[in-house]
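A protein chain is absent from this complex, but the other protein chains hold their places.
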Amino acid sequence: MARKIKIFNDPVHGFIEIPHEAYIAYIDHPYFQRLRRIRQLGMAPMVYPGGTQTRFGHSMGAFHLTGLAMDVLKAKGAKIEAEEEAAVRKAVLLHDVGHSPYSHALEGLLIPGVNHEAITRKLIERIGADELVLQMFDGAYPRKFFRRLISGQLDMDRMDYLLRDAYYTGVREGVFGADRIIKTLVLENDVLAVEEKGVLSVEKFLVARRLMYWQVYFHKTCLAAETMLRLIFRRAREIHDGLRNCPPALAYLLALPENAPLDDKTLDVFMQTDDSDVQYALKLWRHEPDPVLSTLCQMLYARRLFKSVRVEEIGQESSYFCVYQTVSNAAYSEDEIRILTKSGEIKPFSKVSDLFSTFGQKIYKTYKIYAPDEANIVD
Amino acid sequence: MARKIKIFNDPVHGFIEIPHEAYIAYIDHPYFQRLRRIRQLGMAPMVYPGGTQTRFGHSMGAFHLTGLAMDVLKAKGAKIEAEEEAAVRKAVLLHDVGHSPYSHALEGLLIPGVNHEAITRKLIERIGADELVLQMFDGAYPRKFFRRLISGQLDMDRMDYLLRDAYYTGVREGVFGADRIIKTLVLENDVLAVEEKGVLSVEKFLVARRLMYWQVYFHKTCLAAETMLRLIFRRAREIHDGLRNCPPALAYLLALPENAPLDDKTLDVFMQTDDSDVQYALKLWRHEPDPVLSTLCQMLYARRLFKSVRVEEIGQESSYFCVYQTVSNAAYSEDEIRILTKSGEIKPFSKVSDLFSTFGQKIYKTYKIYAPDEANIVD
Amino acid sequence: MARKIKIFNDPVHGFIEIPHEAYIAYIDHPYFQRLRRIRQLGMAPMVYPGGTQTRFGHSMGAFHLTGLAMDVLKAKGAKIEAEEEAAVRKAVLLHDVGHSPYSHALEGLLIPGVNHEAITRKLIERIGADELVLQMFDGAYPRKFFRRLISGQLDMDRMDYLLRDAYYTGVREGVFGADRIIKTLVLENDVLAVEEKGVLSVEKFLVARRLMYWQVYFHKTCLAAETMLRLIFRRAREIHDGLRNCPPALAYLLALPENAPLDDKTLDVFMQTDDSDVQYALKLWRHEPDPVLSTLCQMLYARRLFKSVRVEEIGQESSYFCVYQTVSNAAYSEDEIRILTKSGEIKPFSKVSDLFSTFGQKIYKTYKIYAPDEANIVD
Partner (left out) sequence: MARKIKIFNDPVHGFIEIPHEAYIAYIDHPYFQRLRRIRQLGMAPMVYPGGTQTRFGHSMGAFHLTGLAMDVLKAKGAKIEAEEEAAVRKAVLLHDVGHSPYSHALEGLLIPGVNHEAITRKLIERIGADELVLQMFDGAYPRKFFRRLISGQLDMDRMDYLLRDAYYTGVREGVFGADRIIKTLVLENDVLAVEEKGVLSVEKFLVARRLMYWQVYFHKTCLAAETMLRLIFRRAREIHDGLRNCPPALAYLLALPENAPLDDKTLDVFMQTDDSDVQYALKLWRHEPDPVLSTLCQMLYARRLFKSVRVEEIGQESSYFCVYQTVSNAAYSEDEIRILTKSGEIKPFSKVSDLFSTFGQKIYKTYKIYAPDEANIVD
């Protein structure tokens, strides 16, 4: 009796078991293996050198947490069919396969105007996942709570990436009790809720999330590096005909017109790209004749980064060397987490949490200008 | 050259070094050694069995953090004299020597109406600490920031006990970045402040604190056990003349009149008490003829605890078997943490933190009745 | 549908679930609750102040690990009946109920000549555990592998106490991969074995165990304190008739003759003792007229401990103030851990591990004299 259970060693969750052979085929698929070559945090390791984790590890982690959530719900009496469980776990496993190299930093720039969810959608089909997986991914499946585990205020994606990013960057304050929150999940009339005793843990999670956003994801230097990377690719697209050197997959994508359809060939080429193409292109382009491109590449490669200045409002147009940018984040958004109170009611989280009733949904914006630091201009 | 540096192994902070021999005399003092026999959390191990840490470990931890804070401030250019540093560390080291057995649970009950700070004050004198230590403990020293490290919104006491209680109880969500907050401390015109980049960490600290209060310190079952313990000692005082068996130190204290002065003899006897007297008395008193005392002791010993009911308001009088109680906590109190903004101003934390501007100082109260659970009445 | 699953928060293992109501009755039993009042490490907190954990937490932890082991074995196809699983978990849960106050330090001294296993055996009967539990505890059950989980080179008891003692004392080097070892357990022809890939983890476990023995359990100062405690109780037994003050339960036990049978009354009284009786007696006896007893108690209470001197051999007789003692420990004993090799054979661990083939079973002895430190004699 040959067991085909595979076990992965994960620094965040310990052992991750792949309970059924069916999942292994997905993990072994070249589209999923590609995620080994795409860093989770794009340019953030420029600031947090420890943060080198990949989308592969994150996807495995989210897959694992989904399994735990299924166990908890079933132990509390929820009726979940084996096919449903398999489908939601597959949807979570594959939820990131459509990411660009450098993740969000190049989102919408390699295939112009197409976001990673749309690409993921196509790839899940290609991988041959069954209809149920697609329905859950799309949110079309009648039992809506599955969708909330894939994407929502408290989804397994978020749970994993916050913990993982905190672990790797060393921003230990990003840690929260994912295991405790998952233990308090419950299905009440097919609505996914958190038991009331979990409210403080959810608050902690939201505060950890807020902290990770402002301290890591929106760190001014991370954003400066990402801004530069985006400018480089905008410029490369503008002058793609004239580039002397360019990795062929990137060359193909840079030549795509603005509203090109997401056809098979484009998808094939996109699947050939990973972080190494971008890193390698950056090195090459330092020597391009176009001064905008070469200067930006030289600066980014040598870590001579733009400086940011906080401004009150955004007035002028951006150029290649002076970019206006807004980042905004709500600690907690409208798609409410539900709480199952001790008296058996389902209430929105903002009605139960003292802390977030007055605060949560407000959106915090910061306006910034990014421009070269005087000290970084060497010529 | 005999070095007299002593190193303690601490599960929370790693190695704790005692840098000067002067401190060792304080640590070796019987008043400080007594803290080895007083649990930090009183009855909380009834609910969190892991929470067996003592005031000894906590005091060492707070002492350690104070040393770190001194290092940070000095490295940033603050002028702190060696005697000042020694004094503040001694004041923090000794800040808890006046605690009763079972810590807060019996506060004001063994020496009626006297709180542990007043007792600590006397004991610091007795131990022979110099004038500077007393001034700092009293808040009478002109450089007021020292007092804030001993007692305040962000003092070293709080930093240590939150981390330590989280570590021992296993409520891991109580963890926050003490090291990071300490790294951001700064002295600006002799005002202790946190650099603006530490604001998110302070928020995390306040949320962790809030979580520990409601999840551990005010856990309804912990409070039930503490309520019972307090009732037992109230009753024992009422009938102290008639007690058949009583540890002699407790007998002396129970016979003190309501407004007895805190004289030397009382202090001597008080210093002879620790958790073992209380635990042992509980066992003895299960067999006292007084039915109130014996019943309460039998119940508490056997962990047949009062149940709590949340009520809207408190109306009636308490009795020995039906107690009305209020607990309240503000996430953040009036004595404001100061933030040194990037522009060099000192601002109150509530003006800098989005999260706490609208929330912090509101006081949350819960009204409860504690009474025996029907199921726990056995005869 | 009232679920009766109880969850304990454990700092070492996270959440411990009590899956069946049957176990709750055992946990709620006064004999088991008494373990809340008995520290795991006796006098070790004198040296490692953090090490205040109790036998209650440890027993819960070992119970938890046994559950994990059952899950692993069953997932690998082992046939284990529900009653067998329940019985082995109960046997592990209760394996320490017969411990003295201060655990090993007073072993055999309160009920002279009777060890804690014999007492535990009687108590398991009294608690009303069924025949299967007793058979497993005794090693009489035909499927011998269950006994190895309760007591053996790699039992769940040891796994838990090493991890737990490392966690609480802060001797982090005592940590090893219990989860990994448990994952590699396998049942081969009803013989409990570790898969070959787990050999390095077992080595790490044995080295961690060795480290904990010499660094904590056999720490010379811990042993000095325990030696003093044992001398105190030997003396107290000798002069029990003349003691002025003595907690009644201890008085009863100290009056037992050397070969007294373990009768019901003795067991009842023994079950009334816990650490508080011993702590309290120590305080009382400082004032006994017998100079041996009072001096030893004064010294131990004030932490004026015996010093140890390492000697080559033990020649003379011990007295109350000069004790010869041997401690010995084999890193690995004869009762061999079995390894299931990749080729499918069962081999003894010492034939598979390079590291322990040449080393393991040798017994390391240290001979020591414990006597008062000159500096500690005050009068």
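Just so it is clear, A, B and C label the chains in written order, and each chain counts residues from 1 on its own.
The working rule: a residue touches a chain if its C-beta (ideal position, glycine included) is under 8 Å from a C-beta of that chain, and two chains touch if they have at least 3 such contacts.
Since the model is a prediction, treat every value here as computed from it, not as a measurement.
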Visible contact partners (per top-of-document touch definition) of the missing chain: A, B, C
Residue among B:E84, B:E117 or B:D179 touching the omitted chain: B:D179
From A:G42, A:G57, A:G98 or A:G177, residue that would touch the chain that is not displayed: A:G57
Omitted-chain contact residue, chosen from C:L200, C:A255 or C:C322: C:L200
Selected from A:Y26, A:F63, A:Y168 or A:F349 as touching the chain missing from the view: A:Y168
Chain not shown, touching residues in subunit C: 172-173, 175-177, 180, 200-201, 203-204, 207-208, 210-211, 214-215, 331, 354-355, 358-359, 362, 364
Footprint left on subunit B by the chain that the document does not show: 1, 3, 5, 7, 14-15, 75-77, 179-180, 183
Interface residues of subunit A (partner: the chain not displayed): 8-12, 14, 28, 30, 33, 36-37, 39, 45-46, 48-50, 52-54, 56-57, 60, 167-171, 247, 272, 274-277, 279-280, 283, 302-303
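Just so it is clear, only the chains that are shown with their structure count from here on.
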Whole-Å separation of chain centres (CA-atom averages), subunit A against subunit C: 48
Computed distance of Cα centres, subunit C from subunit B, in Å: 32
Centroid distance [mean C-alpha coordinates] between subunit B and subunit A, Å: 43
Per-residue overlap in subunit A, given as positions that touch at least 2 other chains: 180
